[in-house]
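With one protein chain withheld, the remaining protein chains of the complex are depicted in position.
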Amino acid sequence: MDEKAFSKKTVEILNKIRRQKPLIHHITNFVVMNSTANVTLAIGASPIMAQAHEEMETISAFSNALNLNIGTLNPYWVDSMLIAGKAAGQRGIPIILDPVGSGATPLRTSAAKKILSELPVTVVRGNASEVMSLFANEEEIKIRGVDSLETVDAVRNGAKIRAKALKKVIAITGEVDFITDGTNDIEVHNGHPMFGMVTGTGCAATTAIACFCAVEKDQLAATACALGYYGLAGEEAAHVSNGPGSFQMALYDALYNMTEETMMAKLKIKPAKNCS
Amino acid sequence: MDEKAFSKKTVEILNKIRRQKPLIHHITNFVVMNSTANVTLAIGASPIMAQAHEEMETISAFSNALNLNIGTLNPYWVDSMLIAGKAAGQRGIPIILDPVGSGATPLRTSAAKKILSELPVTVVRGNASEVMSLFANEEEIKIRGVDSLETVDAVRNGAKIRAKALKKVIAITGEVDFITDGTNDIEVHNGHPMFGMVTGTGCAATTAIACFCAVEKDQLAATACALGYYGLAGEEAAHVSNGPGSFQMALYDALYNMTEETMMAKLKIKPAKNCS
Partner (left out) sequence: MDEKAFSKKTVEILNKIRRQKPLIHHITNFVVMNSTANVTLAIGASPIMAQAHEEMETISAFSNALNLNIGTLNPYWVDSMLIAGKAAGQRGIPIILDPVGSGATPLRTSAAKKILSELPVTVVRGNASEVMSLFANEEEIKIRGVDSLETVDAVRNGAKIRAKALKKVIAITGEVDFITDGTNDIEVHNGHPMFGMVTGTGCAATTAIACFCAVEKDQLAATACALGYYGLAGEEAAHVSNGPGSFQMALYDALYNMTEETMMAKLKIKPAKNCS
């Protein structure tokens, strides 16, 4: 797909979400439960936040995607994710993983790896450090340090190899987002620095991916389109806000009010160049 | 009471809240803790969120109402509700139940039913599916499906019978809210579709009921007035907002700034017609 085709695809998927209102099951951290529920609604989908083991299978049975986020983790919640994820896998609905803080603590890293090894996760979205922590071996990370080693190319190549081997989509978000399934690579150039000043905006990017993947089988395209749409909403919000407080509110408004015209004119989703 | 009398009653109760600042004990879900605390404050009452078993009785001893909400439930929290509810019952303070997701999972349905059977709940507020799940028998719900069966009249009549038998007020919120104690029925025509685009706005409607019931013995009128006032604040907020983000902020502002003039002119709380 070229840039225009990606824009069209984004419009198509967003319309589908707004029509079908897919139910997104979130097992996520305490910090962002409210904000990611609001982002889900602003996009046009329906959120359900639940983690009690007793109801994981029931909820999976009527959900359209499962969004797993390991912030403010504890072992009970990891088990919630595994129970829900197995049920989701049996039904074949998308499972999106946000490995928040993976690489920063062994608890997070091992939880993320356990989820990846036991569940048919379809998409992983994280920043460079988080994604790197999932496939670098631990000695390597320790020796080289979490932040120092990651030249853009090294991380991208690592993600490509891992995506191909595991048959998953991996999205590395940052100034430019990089999305790969190991065969095809996409870049998203939408976004705004103000995202970094509001908590949970990375988690909410993953939420957008979950909404898009819930209604679109092509998980690679869905992931890229979700990040383009979400990043563009941030650009729109930045135009009408004066700081992080008003930016967050304007972001919800922009996600909700996003039009085909704006997307066709301003989305910047395109095949990645020069990534061996 | 006719429509004008309900408007006057609403003004009277809201003034009382702002004067007395009742303390509302919330045992509620992770998603809405922040937003319902803010709604409590915007109305003029004081929130306390707490769920540790060790402090449930102490907190009940100085609270003016207890607000129970079963979203993001787990068994520990159900016990918190039962301990706090028993203490609240002994002191005779109102207990308001929001059966979030009852009917959707057995855990929620059975928790809601347990709370109803063990505690002197004074008011239940939910949408049609949630309320229906509390009094239909399980086979019936399974066979007929949660959403299909509920013609407005069937649900309303079911609620009336149950309200009378259990001596509770039942409020079914939707495009038009229906409030009944089994003898008298009230409709509230205030509200706005934008409520559906912000998470926790149903939970916050229940919070408004808890604030109103904390200072007014007539729990039926208090419930109807709370829903009228809350719905009207949403109408006011919708006028000055551009989407769900700015709507939520404007809602808090509107709850806080609500005047007697606006309420006397725009509240639409009235006896229900044609409900056998």
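In this document, chain identifiers A and B correspond to the written order of the chains, with residue numbering beginning at 1 in each.
Basically, contacts are C-beta pairs under 8 Å (C-beta built on N, C-alpha and C of every residue); 3 or more make two chains touch, one makes a residue touch a chain.
Every value quoted in this text rests on a predicted model; they were computed, and no experiment measured them.
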item	value
Option touching the unshown chain, where B:Ala65, B:Leu220 or B:Leu251 are the choices	B:Leu251
Residue, one of A:Gln20, A:Thr58, A:Asn184 or A:Thr199, that touches the chain absent here	A:Thr199
Interface with the undisplayed chain - residues on chain B	30, 33-34, 37-38, 40-42, 47-52, 54-55, 58-59, 62, 248-257
Interface residues of chain A (partner: the chain not displayed)	29-32, 34-35, 71-75, 101, 104-108, 196-200, 241-246, 248-249
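By our rule, only the chains that are shown with their structure count from here on.
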item	value
Separation of chain A from chain B, taking each centre as the mean of its C-alpha atoms, in whole Å	34
